[in-house]
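A single protein chain has been omitted from the complex, and every remaining protein chain is retained in its original position.
Naming follows writing order (A and B), and every chain is counted from residue 1.
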Amino acid sequence: MKTIQEIRQMTDALRKLDTSRMYLNDFFHTWKESDDEIAAVFQVAEVLRAMREDNISCRVFDSGLGISIFRDNSTRTRFSFASACNLLGLTVQDLDEKVSQIAHGETVRETANMVSFMADVIGIRDDMYIGKGHTYMKTVADSVEEGYRDGVLEQRPTLVNLQCDIDHPTQSMADMLHVINFFGGVENLKGKKIAMTWAYSPSYGKPLSVPQGIIGLFTRFGMDVVLAHPEGYEIMSDVEDVAAANAKASGGSFRKTDSMADAFKDADIVYPKSWAPFAVMEERTKLVGEGRFDELKDLEKRCLANNARFKDWTCTEDLMATTRGGKALYMHCLPADISGLSCAEGEVERSVFDRYLVPLYKEASYKPYIIAAMIMLAKFKDPAAKLDELLDAARPRVR
Amino acid sequence: MKTIQEIRQMTDALRKLDTSRMYLNDFFHTWKESDDEIAAVFQVAEVLRAMREDNISCRVFDSGLGISIFRDNSTRTRFSFASACNLLGLTVQDLDEKVSQIAHGETVRETANMVSFMADVIGIRDDMYIGKGHTYMKTVADSVEEGYRDGVLEQRPTLVNLQCDIDHPTQSMADMLHVINFFGGVENLKGKKIAMTWAYSPSYGKPLSVPQGIIGLFTRFGMDVVLAHPEGYEIMSDVEDVAAANAKASGGSFRKTDSMADAFKDADIVYPKSWAPFAVMEERTKLVGEGRFDELKDLEKRCLANNARFKDWTCTEDLMATTRGGKALYMHCLPADISGLSCAEGEVERSVFDRYLVPLYKEASYKPYIIAAMIMLAKFKDPAAKLDELLDAARPRVR
Partner (left out) sequence: MKTIQEIRQMTDALRKLDTSRMYLNDFFHTWKESDDEIAAVFQVAEVLRAMREDNISCRVFDSGLGISIFRDNSTRTRFSFASACNLLGLTVQDLDEKVSQIAHGETVRETANMVSFMADVIGIRDDMYIGKGHTYMKTVADSVEEGYRDGVLEQRPTLVNLQCDIDHPTQSMADMLHVINFFGGVENLKGKKIAMTWAYSPSYGKPLSVPQGIIGLFTRFGMDVVLAHPEGYEIMSDVEDVAAANAKASGGSFRKTDSMADAFKDADIVYPKSWAPFAVMEERTKLVGEGRFDELKDLEKRCLANNARFKDWTCTEDLMATTRGGKALYMHCLPADISGLSCAEGEVERSVFDRYLVPLYKEASYKPYIIAAMIMLAKFKDPAAKLDELLDAARPRVR
C-alpha cells in the first residue's frame, strides 16, 4: 500500500508527460504511441492500482457503457475489460454476435453506430485472421468518429485494441509493467536481455500478436531483445522493422536466432510461447475467406506435423539453468501448454511453470489497470488533474 | 447543446401535461396512451438527451434492475434498452431462456415473480407469433402487479413493450421524434404525407408491428398517412381501425393503396419495409404451435414465391424523384435489405440508402431516450419535478 503522498508524486510525474494527442483518440498499437504516451499509460495504471489498494474510489463515470466485442472465446481479457470498466464506473454491454440481429451484409459502420449511442469505450478482440482484426477495429473507430461528427452519437467512444492480428497492446504493456516492477524501475532495464522465443505446442494457429507485441514494445527500453524461432516460423516483417528501429533509438538491440539455447543464454527474462507462422496464418485466412474448409483441415494437419519436428523447443529446467544466474524471469500470457499437466509435451516443463506461478499471476494482474489507464487517457484532457481530484475527494470504494 | 434555461422550458412544458395515469403503469401500445401521455414521452426523452449532451447525470436510481427478455435475436433494441437503463442507474439482467432453468410447464406467473424481486423495469421483445407477444407481456405485467399486491415484490416493476406482435412503440415513437426534429416541431406535421409501404425482401416472415406501429401513431398528428402494399399483404384490421379513428380525430387522413407509386407521389416521408401478410403470420403461428414443421417449410416456400412476384416494390431513385421536391425523408427501422449490398434485390436501392445514412442513424439514436422516458414516466408521479431536481443537482455524468 502506498501513502497519499507517494501517489501524489506519481500524479506529479504524470503531469510532466505530454498526453494531449491521446485525448479522444484510440489505442491500436504501442508503436503508434510516443514515449511520453507509453509512460503515461504505466503511470496512470500504477496510480489507479495504488488508489484501489488504498480503498479510494476511481469512479470517473456516473454512468456510461463500455461495449465489448469478442470475436473469439476469452476469459482473461473479458474479465480484465470488465474490471477496468467497473473500476471507472462504466457498465459493460457485450455485443455477442451469436445472439444479435446483425443482418447478412449489414455494414460495420451501421453496427458500430447502433451500439454506440451511449458508449464511452469500445473494446475489441479480433485476432484470428491476418489482415482482418486491425482493419475491423479501424473501421469501427472511423465509423463512430464519423457518427460523432454527424451528431448521431453524443460522445465519441474511444477504441481499445484488446488484441488484433498485429499487436496485443494491453498484454505487452501489462507484461512490461510487471517487468518494470520486478526489476525495480524502468531505469534498470537498459542492457537486460529478453528471449522472446517460439515454443512447441500440440495446438496450431496461435496468434502472432503476442510475440509481435513484445518485440514491438520491449525494444523501446534499451533492452537486448532476441526473437527466436525455428526456420519457417516467421512473424510479420513490418513489426520486425519496428523492433529494429526501436532498438536503435533506445540504445538497445534486436536480433533473431533459430536457436532457443542461444536466446536463453544469460537472458534476464524468457518468454517461450507457441505461435503459427505468418505465412500459414495468411494461407489460413485465405482458405477461411473462400470457404475452402477441406483444404483448411489439410493445412492444419501439415502444420501440426511440422510443429512436431520442434518438440525440443520447450522451456526446460536445463535451459533455465543457462539464463542469468539460472534465475531469469519466466513470462507467459497464459494459459500455457504445460508438459505433463495440460498436455503430454508443451511449451514449458511443469516444474518451471510451477516455480513461477505467483509472478505469472502478478503479470496478468496488471492488465485491468492498463486498460483502465488507456480509457482515462482517452477521456480526460488533463488526467493528472482528474486523478488529483479523485485523491482529494477520497471517496471509499468499499464504504 | 442546450442551455439549462432551454431545458427548464422543456420541463415547464412537461409540467402542463397530465401523466398521472402513467405512474406505476405499463407501456403496451401507443394508442392506449392519451395525447398528453404521448407528448410527455417525447418531452422527457428530449430533456434526458439534452441533459446527457450537457454532461448532467440522469441517474434517478442508486441501484435496481432492469430485466430484459428477448425471445428473438436483437442488437438495436438490446443496446437501446441497456443504454436507457444505464442512463437512469439501473443494471440490466437478461433472462436468457436458453441458459435458464425454466421448467417444462412452469407458469409465466412463476417466472415473472422469480426474476422480479428487485426489478424496477421489465423490457420484453416477443414479436414472432400472432396473438402471442402481447398476451405474454400482459400475463407478465398482471403477474408482477399481483406479486406486488401480495407482498411478494417490494416494488411493482413496470413493463416496457420492446416489440410485440401488434405494436412496436419504442420504434414508432423514436421514428416520430426523429420526424418532429427533422421538420422543426410537431406543429409542422399537419398535412405532411407519409407513405408507409411494403417493400420486397428476399426473406420472409418479417413482423407486422413496425407498419402497424407507424400507422397507429403517425395518424395522431394530422398527417396524411398512406399504407401501401400488394394485394394479400394485409396487416391487422384492428390497427387499421385505430389509424382511421386517429386520423379523423387529428384532422389528418388515412387511406390504403395497392400502388407504391401512388403512395410515394408527393410524399414528405417514405418508409418502405417488408412484412409478412397477417393471414400468413396467423397460419405460421398455428403450424409452429402444432409442431407441423414440414408444412411450415412449405408455407415459407409458397410465401417466398409469392413475394418474388413483387420485386418491383422497391425504393428506387426514380420513385424518390416523385416525392415532394424529390426530397422525401427516407426512413427505416434497420437493418434494411439493400439491393446490391446485403442482397441482390431488396427493399431499397443502395444509392438511396447511402444518401440517408446519417438521418437513418439519427432516427435510431432516439430509441434509448424514448425507453428511458417511458421508464421515468412510470416511476415518478411528478416527472417534471424529478427532472428539475436533476438539473438543480447538476451532477456531471463524466466527472
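One rule holds in what follows: a residue touches a chain if its C-beta (ideal position, glycine included) is under 8 Å from a C-beta of that chain, and two chains touch if they have at least 3 such contacts.
This structure is a prediction, so every number in the text was calculated from the model and none was measured.
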Exercise for the section: Using the touch definition up top, pick the residue from B:Ile4, B:Leu24 or B:Met118 that touches the left-out chain. Expected result: B:Met118
Problem - Residue in contact with the excluded chain [from A:Gln43, A:Ser63 or A:Thr91] - result: A:Thr91
Handout entry: Of B:Leu87, B:Ile130 or B:Leu153, the residue in touch with the unshown chain
Key = B:Leu153
Completion exercise
Against the hidden chain, subunit A presents residues 49, 52-53, 57-59, 70, 72-76, 78-80, 82-83, 86-87, 89, 91-92, 96, 334-338, 341-343, 357-358, 361-362, 364-365, 367-368, 395-399
Completion exercise
subunit B positions in touch with the non-displayed chain are 59-65, 91, 93, 95, 99-107, 109-111, 113-115, 117-118, 120, 147, 150-154, 379, 386, 389
